[in-house]
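Every protein chain except one is present and positioned as in the full complex.
The letters A, B, C, D and E name the chains in turn, as written, and every chain counts its residues from 1.
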Amino acid sequence: MTNIEQYKVHKEPFYQAQGDEVALYEAAYKARLPVMVKGPTGCGKSRFIEYMAWKLNKPLITVACNEDMTASDLVGRYLLDANGTRWLDGPLTTAARIGAICYLDEVVEARQDTTVVIHPLTDHRRTLPLDKKGELIEAHPDFQLVISYNPGYQSLMKDLKQSTKQRFTGFEFDYPDAALESEILAKETGLGIEVCSKLVQIGQAARNLKGHGLDEGISTRLLVYAATLIKNGVDAKAACRMALVRPITDDADIRDTLDHAIDVSFA
Amino acid sequence: MTNIEQYKVHKEPFYQAQGDEVALYEAAYKARLPVMVKGPTGCGKSRFIEYMAWKLNKPLITVACNEDMTASDLVGRYLLDANGTRWLDGPLTTAARIGAICYLDEVVEARQDTTVVIHPLTDHRRTLPLDKKGELIEAHPDFQLVISYNPGYQSLMKDLKQSTKQRFTGFEFDYPDAALESEILAKETGLGIEVCSKLVQIGQAARNLKGHGLDEGISTRLLVYAATLIKNGVDAKAACRMALVRPITDDADIRDTLDHAIDVSFA
Amino acid sequence: MTNIEQYKVHKEPFYQAQGDEVALYEAAYKARLPVMVKGPTGCGKSRFIEYMAWKLNKPLITVACNEDMTASDLVGRYLLDANGTRWLDGPLTTAARIGAICYLDEVVEARQDTTVVIHPLTDHRRTLPLDKKGELIEAHPDFQLVISYNPGYQSLMKDLKQSTKQRFTGFEFDYPDAALESEILAKETGLGIEVCSKLVQIGQAARNLKGHGLDEGISTRLLVYAATLIKNGVDAKAACRMALVRPITDDADIRDTLDHAIDVSFA
Amino acid sequence: MTNIEQYKVHKEPFYQAQGDEVALYEAAYKARLPVMVKGPTGCGKSRFIEYMAWKLNKPLITVACNEDMTASDLVGRYLLDANGTRWLDGPLTTAARIGAICYLDEVVEARQDTTVVIHPLTDHRRTLPLDKKGELIEAHPDFQLVISYNPGYQSLMKDLKQSTKQRFTGFEFDYPDAALESEILAKETGLGIEVCSKLVQIGQAARNLKGHGLDEGISTRLLVYAATLIKNGVDAKAACRMALVRPITDDADIRDTLDHAIDVSFA
Amino acid sequence: MTNIEQYKVHKEPFYQAQGDEVALYEAAYKARLPVMVKGPTGCGKSRFIEYMAWKLNKPLITVACNEDMTASDLVGRYLLDANGTRWLDGPLTTAARIGAICYLDEVVEARQDTTVVIHPLTDHRRTLPLDKKGELIEAHPDFQLVISYNPGYQSLMKDLKQSTKQRFTGFEFDYPDAALESEILAKETGLGIEVCSKLVQIGQAARNLKGHGLDEGISTRLLVYAATLIKNGVDAKAACRMALVRPITDDADIRDTLDHAIDVSFA
Partner (left out) sequence: MTNIEQYKVHKEPFYQAQGDEVALYEAAYKARLPVMVKGPTGCGKSRFIEYMAWKLNKPLITVACNEDMTASDLVGRYLLDANGTRWLDGPLTTAARIGAICYLDEVVEARQDTTVVIHPLTDHRRTLPLDKKGELIEAHPDFQLVISYNPGYQSLMKDLKQSTKQRFTGFEFDYPDAALESEILAKETGLGIEVCSKLVQIGQAARNLKGHGLDEGISTRLLVYAATLIKNGVDAKAACRMALVRPITDDADIRDTLDHAIDVSFA
């Protein structure tokens, strides 16, 4: 027996809505339409899904996709047991059986063609064939499939196929605007709103460097890191260098530019 | 014993014929000629085969092909058991034994050379050698092989070999014409025909962008998603953005063009 | 004990000789010289070998080669059993033991270097070392090796090595001439010779497009498909489109050219 | 039961601070923020982490990452046992359970996508899903993740993804300045400060050749090797050639340039 | 116990010496120096080694090398048995234990680096470490290693490393001269010397096309095939086309040129 409770989100996750995404998600869930959430690193995609699972009171099974993930890792496999082989459901199968929201995080990391195993779960059939077991399972009425991906990463080699994309409704996320982001920092870390605003200002300056030496802007997550360190007594400039600059660049020029912006902000 | 009933299609699937394809398929099945269905994403290929299996009252075994699929995944393999190894038929072998229609969905995803295992089943021999088991099985008289593929995907790297193609008769599908597609939306979702026509109009506009920034047009399936959300009370513009635009493009220009067309339609 | 009877061809296969190939094959078999049959898709290579096996009354073991085929798939492997491991002969080993004709179909699909395992069977030694079993088996006096390949497919990446080629005598096949091909269609399907001639005419027109938009011409097999459908009551034009055109091309221009030729033929 | 004591650093490692890195690390640890240490080969990154583990009195589990490392090597796998399969935690799982500092050394060597398994451990969730076991473990409150990498190695093929980088706070290391490095040599080997200063001078000269024929400068570690050999009675010039030159270059010109510098220093 | 007798060459193989190679081989064997035989396809390299094994009355273990061959295929591996795992010597290990001549045929086909396992057997150590078994075996005094390769195949990707080559003494083979080759054909097949001379003439003409459309010339083996077919009553022209032309070329021009030469010879 699978323990459903372990997949429930028991505590309300901190989530600050940016628009009507909560209501739209509820409508998509009501029709059990598959959902795709898109957006840059650390803007809150995973947090949103966790929040919705809590709000809808449904179990949530998250799978961090990676290139070595095979269809068996999603669907299940035979294990050797004292009495021979024993079938072990994979996370996708478990979710389909118990009626969980199955969240495939960074789905483009998976081999493009491994993703075809989700196809029969995302159309009118809502079935999952376990070819290796010779079983065809019908998804629980509560089951829903959610995938996330970061459009900034897509390359010619790694993209979802249209025949996969066209099985989802889509949500597009971005970093929150300055006022909201400052508020988020303040609420999450307890740091004063003024210092939080300064951090957000630095973050926004760095986001303008995206494509000009930076692959991605500074995420909300890193701003929370900086705020946490300052709240814990670390000097603001040291905290910013450590949380906002060193992790994202190895380029000396970019580093110095960002360090200078920090020095000016906290002069 | 394989449970044949689980592979039967018990409820008539919703299918709206576009031409004489039903009669032609029946003729091909009567002569047990292998069938290939071609066409773009989400135009109803799988639904058609499901409908024919229901109409002919034959079991249907569907295999979603993928690049990691080996010949063993189709044909079968030895499993370790309490008493040593035990042979487990793969879906192709099961279909050949019980006389099912075996439907290999998106067959070009499979390794080109894995597909040679279907050759002896598709000529006058109608046999399947299980090399690893040392058994040569003759296909059940009712067995038929069906494959689907999307010509829009073919690349130099991935195409069926002529020696495979030349073992099939072919059906070419496309999106239904506007009147028929509107009718399909209305019948499937219960939404009024007028709104459905607007959705189809947006879909057709987007299909003209194929090759000019879009890899594929908006499928009938996504139009059904949009209709479903509107029927469930979601604002038409929000539903279209979420079901018709966000899933298919990451390009800001294309997105804005489509969003604008939606705004005009539902102004 | 291997059941030899299951490998015997019990019913005379339909085969229409194109020249002196039957007598030459008998001479090659008499001296047990290895044989290579070359020719385009669907021209009757496999049928010829099956016919010769029937005529010589020798068992025939056919292996559809593919890129994932390892030497173990040909030679054999250890399986896990209730009492530990058990050796299972592969099809090549079985053929060498029982004195069958071993037919490696589309041999260039196999990894080029996997083919070296056939070398000691194709020279004066006529032995097969089972390295993993530590056994050296001598081929049964009736054993003969036959390979097929399609020169049209050869690329720089996939070709037989000269050290493999130079172990075979060769037969070169092509499509039969028009009169003979019409006769074959009529005999195999029971359709009138006049309609068969029209089908062959279309086939020959398409073969002229090879290299000008078509990778291969229309095979005799597809002509038989078209004749079968017509014989079963399908409209000649629909049957030709379905059996001769849709399977072999995704190109709209080529498709329309061929459809037009069909319309003219059956006007 | 895992023996925690074996992972404790029982003896204070020799570590000479270069700045405020000890206090900053303590702040990051206090908030359990993940840490990234960057810097050239042999500058003391691993020694610093070992020192901090000793100072904080926490167990330290080090994993030398490599390209063949799979997610299972980090997370764990099933082993075959007398009674069937038995789960064996990988080092990351062990660290998460016992509350160790888990140090992934040279993390970019691991397959880029294998690194996604650390994601849920590095955000607010602090969980590690053992997909193959169907278990979701919550990290021990003392658990912290640390990674090291050498920016000089990064190529287009091998770099951390931004979605990974943006989960860490960063420390940037470099070789110590001359006075401090001489002191380190003297303290570690017992060799006189004057000879140590000469060695450091040679090391700094070689570091200027980086990018001009040398891939990396001479590390502090190699200077310690040279000092050790001299202390043990080896001629200074022979010791330098053997410890500072032969290991780092195969180029005759660079070798002669460095040998000459050594001859001048110890003339 | 390994059955040594099965590796003995019991019947004198037909071998016609081309020079002093027999005496030189005996000297190399006397000093147990490793031997490399080089030469084009089908010129008699394997026959020579077989002859020497017969003459020296030593067991001969032949391994046809291929790209998928791992070091374990040469050295041995653990097999699962009723009582757990059991070690099975590979052919190289067997040869080293029983004092056989171990002949690695077409050694460059093996992965370049797999060949390093033969290194300790080919220098003064004459040992073979079975790393996986933790055993170090000393070669039997009679053991000798022989490798063959075809210089015509070497490419940048596949060549023996100098550190491997420089462990062997070398023999260079070529096709025999015309008189000797005709004599070989006559002796092996019983065909009259005059017809044999004509065959050799055709063979030599084709060898001049090497590099001008032919990858390799016609081997002595193929000439023997042609002579065999003629001796068995096949028309000389048909026999030549089948044995000398069809196997070695797919190019229509080359084929016609060779066919014409045959027609002239046997006009």
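Throughout what follows, contacts are C-beta pairs under 8 Å (C-beta built on N, C-alpha and C of every residue); 3 or more make two chains touch, one makes a residue touch a chain.
Please read these numbers as outputs of a predicted model, since none were measured by experiment.
The chain that is not displayed touches the following shown chains in the complete assembly: D, E. Of the candidate positions E:49, E:92, E:117 or E:261, contact with the hidden chain is made by E:117.
Among E:12, E:131 or E:251, only E:131 touches the chain that is left out of the view. Contact with the undisplayed chain is limited, among D:12, D:67 or D:177, to D:67.
In the full complex, the hidden chain is touched by chain E at residues 20, 24, 27-28, 30-31, 33, 36, 38, 70-71, 78, 80, 83-85, 111-114, 116-117, 119-120, 123-124, 129, 131-132, 134, 136, 151, 154, 161-163, 165-172.
Along chain D, the points of touch with the absent chain fall at residues 2, 6-7, 13, 41-42, 46-47, 62-68, 73, 79-83, 88-91, 94, 105-106, 109, 150, 152-153, 215-216, 218-219, 221-222, 225, 228-229, 232-234, 238, 242-243, 245-248, 250.
What we mean here is this: only the chains that are shown with their structure count from here on.
Work out the mean CA point of chain A and of chain E, and you get 59 Å between them. Across the assembly, chain E contributes no residue in contact with two or more other chains.
Working note: touching chain pairs come out as A-B, A-D, B-C, C-E.
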